[in-house]
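Here it is: the structure, laid out below.
The complex appears here without one of its protein chains, the remainder shown in place.
In order of appearance the chains are A, B and C, and numbering begins at 1 in each one.
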Amino acid sequence: MTRTVAVIVGSLRKASFNRRMAHALAALAPANLKLGIVEIGGLPLYDEDLEADTPSAWSAFRDAVRPADAVLFVTPEYNRSVPGALKNAIDVGSRPYGQSVWSRKPAAIVSVSPGAIGGFGANHHLRQSLVFLDMPILQQPEAYIGGAATLFDDAGGIANEGTRKFLTGFMARFDDLIETALAGR
Amino acid sequence: MTRTVAVIVGSLRKASFNRRMAHALAALAPANLKLGIVEIGGLPLYDEDLEADTPSAWSAFRDAVRPADAVLFVTPEYNRSVPGALKNAIDVGSRPYGQSVWSRKPAAIVSVSPGAIGGFGANHHLRQSLVFLDMPILQQPEAYIGGAATLFDDAGGIANEGTRKFLTGFMARFDDLIETALAGR
Amino acid sequence: MTRTVAVIVGSLRKASFNRRMAHALAALAPANLKLGIVEIGGLPLYDEDLEADTPSAWSAFRDAVRPADAVLFVTPEYNRSVPGALKNAIDVGSRPYGQSVWSRKPAAIVSVSPGAIGGFGANHHLRQSLVFLDMPILQQPEAYIGGAATLFDDAGGIANEGTRKFLTGFMARFDDLIETALAGR
Partner (left out) sequence: MTRTVAVIVGSLRKASFNRRMAHALAALAPANLKLGIVEIGGLPLYDEDLEADTPSAWSAFRDAVRPADAVLFVTPEYNRSVPGALKNAIDVGSRPYGQSVWSRKPAAIVSVSPGAIGGFGANHHLRQSLVFLDMPILQQPEAYIGGAATLFDDAGGIANEGTRKFLTGFMARFDDLIETALAGR
């Protein structure tokens, strides 16, 4: 069954490894998963006072995430945690109180970094937020992807066959989680 | 459908608030959930060298957890993290490599402390381990139970009606997660 | 000796409990500590591409933090972590690579929330970032301040005498850390 997946990319720069990873994952995903990036770069910093006249960028973001069946986070690590821009998007989507767009959507996280550690710190900080947001989360496999600079081939695919298989399996397991979680609602 | 739940209590002292909480939760759980405490106090510290002649206490523990449908952790916080005794039980159950008894069992966590914070630190550190152990985890409601000294009535039940309702709801949601997760396997 | 402390407030709303806490802490601090809030609400989301023509708000923020002797973070918890706006300020201050304004400045964290848990999750996620930023951090006392709605008296001071004494002691210990850490550089 076709499922829509809102993809949130944690880096804003144009040539972002994580943006490229998001595109590569869309190509590796089971055919029934329709991945689409929801942009976060234009969201004003969350400030509850602004809800009196909700910024249109907030409303558009919420409206884009709300209908999705699931959410895929693809993120770098900044200063051993989630980038501010990504955390801001989470905060914006979680409010106003009682109207969170994240609630009960199954989720998965891929963290990508240039170094060896693969964004472990960002990955797990994000998981702590997803507890509060009540999002069923893919536990295994974990996806800490290091060595970002040599990840991609010229066509934007995953250059290394082992990594490609791993990520293909990751998306298949995410597909399973989505079906399981949605069946349980 | 009847489901067996292995209950792991993080404190070893006899009058432990968490042990009492485990008993109280058994009474509040849906009738189809059969909760039983699996003791961890007699487990030798995990040391891979000992697997050459596996301690009988390790084998007994693994044999007790393996057949359970789900796992409920009820734990205090020691030094802002999981008690060593509980972490040791997790380590014992996770080995030998490829034979983890935890794998894919749905899980929930209740943390109980005398102070206000309700074991938040232990609760989330434990969640990080459950990612690796591939255990689908109850996200909401979170159960950080403070004020342990006044929690129980003389019969060992939950004294406060609001808390009792909250924990009854918690066990109902855990029951839902168990069915959802097992259906998805 | 007079020491300047850059205060970063994690909430942007005008009537923020954390902003009020920042003012209350300035009044309770040892006389030699000069606390001044550095505003973060006008910082564009961090995007490395923008460094080609660095936004003036970023430069102004960096210039305001750089000369400070120490940093005090006063923050709520959003979705069990640091607010996006605060994390963004940390990210902005940490770049460009090699020019972080945070490096080696002694730091302390006060987290404030309406509920009982007092921002424990935000407090410790922030600590993980401060490891990377190489900021000596006040370990004890920890300041998880719950019950924000009744914290302040009409003059903006701390209403409860026990809390006032606690926070006075907290600022004294922070003062000690600042002297110790600066002496060691």
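Please note the rule applied: a contact is a pair of C-beta atoms (placed from the backbone, for glycine too) under 8 Å apart; a residue touches a chain by one contact, two chains touch by 3 or more.
Bear in mind the structure is a predicted one, so any value in this text is a computation, not a measurement.
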{"item": "Among B:43, B:108, B:167 or B:181, the residue in touch with the chain that has been omitted", "value": "B:43"}
{"item": "Selected from B:4, B:59, B:99 or B:128 as touching the chain missing from the view", "value": "B:128"}
{"item": "Options A:61, A:144 or A:170, residue touching the unrepresented chain", "value": "A:144"}
{"item": "Touch list for chain A against the chain that is not drawn", "value": "80, 116-118, 120-121, 124, 144, 146"}
{"item": "Residues in chain C touching the chain absent from view", "value": "124, 127-128, 130-137, 139-140, 142, 176-177, 179-181, 183-184"}
{"item": "Touch residues of chain B, complete complex, unshown partner", "value": "12-14, 40-41, 43, 45-49, 78-92, 94, 121, 125, 128-129, 131-133"}
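In this section, only the chains that are shown with their structure count from here on.
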{"item": "Centre distance in Å when chain B and chain C are each reduced to the mean of their C-alpha atoms", "value": "36"}
{"item": "Set of chain A residues in contact with two or more other chains", "value": "128, 131-133"}
